[in-house]
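Removed from the display is one protein chain of the complex; every other protein chain stays in position.
Naming follows writing order (A and B), and every chain is counted from residue 1.
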Amino acid sequence: MLRLQNLKKQYKTGDLALKGVDLEVPDGQIMALIGPSGAGKSTLIRCINRLVEPTGGKVFLNELELSNLGAGALRRARRRMGMIFQEYALVERLSVMENVLSGRLGYVGFWRSYLRKYPQSDVDEAFRLLGRVGLDHMVDKRADELSGGQRQRVGICRALAQDPELLLVDEPTASLDPKTSRQIMRLICELCKERKLSAIINIHDVMLAQMFAERIVGLKLGEIVYDGPPDGLTSDVLTEIYGEEDWEATIRKVDEDENGESEGEADGHLAPILDRDRMAGAT
Amino acid sequence: MTGIAYTPGRRWKKPPLITSPLLRWSLGLGIAVYLALALGTTEIDWGRVAEGIPRGLRFITGFFPPDFVTRWDEIFQGISESLWMTVISTVVGIALSIPIGLGAARNLAPRPVYYFCRAVLAVSRSFQEIIIAIFCVKLFGFGPFAGFVTLSFATIGFYGKLLAEDIEDMDPVQAEAVRATGAGWFQWLNYAVQPQVLPRMIGLGLYRLDINFRESAVVGIVGAGGIGATLNTAFDRYEFESAAAILLIIIAIVMAVEYTSSFVRKWVQ
Partner (left out) sequence: MIWAGYLTVGMIFVYCWNLVSETTIWMFVWDAHNQAVDLGERMVPPKWDYMSKLWWPIWDTLNIATLGTVLALIMAVPVAFFAARNTTPSTVILRPIALFIIVASRSINSLIWALMLVTILGPGVFAGIIAIGLRSIGFCAKLLYEAIEEIDEQQVEAIRATGASGPQILVYGVVPQILPAFAGISVFRWDINIRESTVLGLVGAGGIGLQLNASITNLAWTQVSLILLVIIATVVLSEWVSAKVRHAII
């Protein structure tokens, strides 16, 4: 379970990005964090694994307080939190496999990682994950040779290779086309369910958030202004989060989409992958 | 297990950078043999090196503090000579490199002119300043005039080549547009070519000023004027405190020139 207590962040420039956020994410919950850009979504998830140092408040992961850990303990804590980025943030000149294995860096020593001599169990897991996302045929391709959707899948594998209990996902679909966006969101959510991970997914696309998350938190100017189920996002709430706009269309469109979903996806790219995984799971 | 799914125990090794094993091994072996030969044939007189260590230490302690005073007159004379040489050789070098650079641009010059100018640039770039300086001293006698000719000649090679390349790379559409108005050759140069290459050329000129100052410190070693001669004497006499002072002055001036030129470059663009 993740718990934020009065979390604050003020950047050196003076921007008050988080104004005391209290939040609790129980185990296994998929939570979407929505809000206009500049609301502080990225800052919030970066404060959790301390890529950004919070300036006030506390973060607990299973009763372990993260906000005052020393360097070594922080590294061990980071292993438990996988992170997925908007621009994929793969190391472009390393191969797909090296990128996935880099998720194990917190567990292996320097020389082992330097010489790429990872334990066979790590390699097995990496192959399994790559198979799961349908990329096991391109393990030795360089990351910069992949398409956006493929890169994001490698990013997902890297995060999962860490064997995390929490996923921090920062706008996973912002650089992808609509169809790939959905596939990626579905993949993330399915993997979280399979592995019983909790996840915080930053997303600015309200439709996608409603489609995939169990819980939605709306952030505005560093404060939580909505916290509830997806269908509680009424036009008033969206106005509260994003400002005045005609929201009816957005909400209605989501309903239609959800109805048309099951047929439309049958010939989607993901179908064979899922089948393959079922086979793997069945044996 | 259906083969489509993952196979536990599948090995993974990072694919080598060079895929052909023959090439990989022969390259590795070649490098090893070369290094062994090179290090093996490098004669190092360890006795002499050991003897030099206390002298090296004395040189380092010469920096704490350096002695600006004893040889101040010579140092001042040398530094100012270096500075004049730098300024006039940069100006003259750039002035001469403009016709040569224009002549060496494939898209401007007729063939014979092009080949002649390219040859001048090639000769100027192949030889170290110091070699040119030796000959200039032979021709013009000792003193800063020889250094001035050397640095100007070197500047032509550097600046002319870059200018020629810049002109060859410039946007032909814009250049044609001006020519289409019926402008003469010189007008065309002035209106079409100059605005496209000028800002970068000013930046490069300042950069060359910086290089010329550094080089002006060495041409003195062969008698072509500047601070190099003073420095050489200081080392010959083992006056490490004075040598340290000279080096610090050189470093300070280079830093000042670099700082000013980056400032001017920002201001020009």
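Simple rule for what comes next: contacts are C-beta pairs under 8 Å (C-beta built on N, C-alpha and C of every residue); 3 or more make two chains touch, one makes a residue touch a chain.
This one's a predicted model, so the numbers in the text were calculated from it and none came from an experiment.
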Among A:90, A:157 or A:184, contact with the omitted chain is made only by A:90
Who touches the missing chain here, B:84, B:114 or B:191? B:84
Residue numbers in chain A that touch the chain omitted from display: 49, 51, 75-79, 81-83, 85, 87, 89-94, 98, 102-107, 110, 113-114, 155, 158, 162, 168
Mind pulling the chain B residues that touch the left-out chain? 34, 38-39, 41-45, 48-49, 51-52, 55-56, 59, 80-81, 83-85, 87-88, 91, 126-128, 130-131, 134-135, 138-141, 143-145, 148, 214-215, 217-218, 221-222, 225, 228, 231-232, 235-236, 238, 243, 247, 250-251, 254-255
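By definition in this document, only the chains that are shown with their structure count from here on.
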Counting only Cα atoms for the centres, state how far chain A is from chain B in Å. 51
Residue set of chain B touching chain A in the complex reads 1-2, 4-15
Quick check: in the complex, which residue numbers of chain A touch chain B? 95, 97-98, 116, 118, 120, 123-124, 126-128, 131, 136, 139-140, 276, 279-280, 283
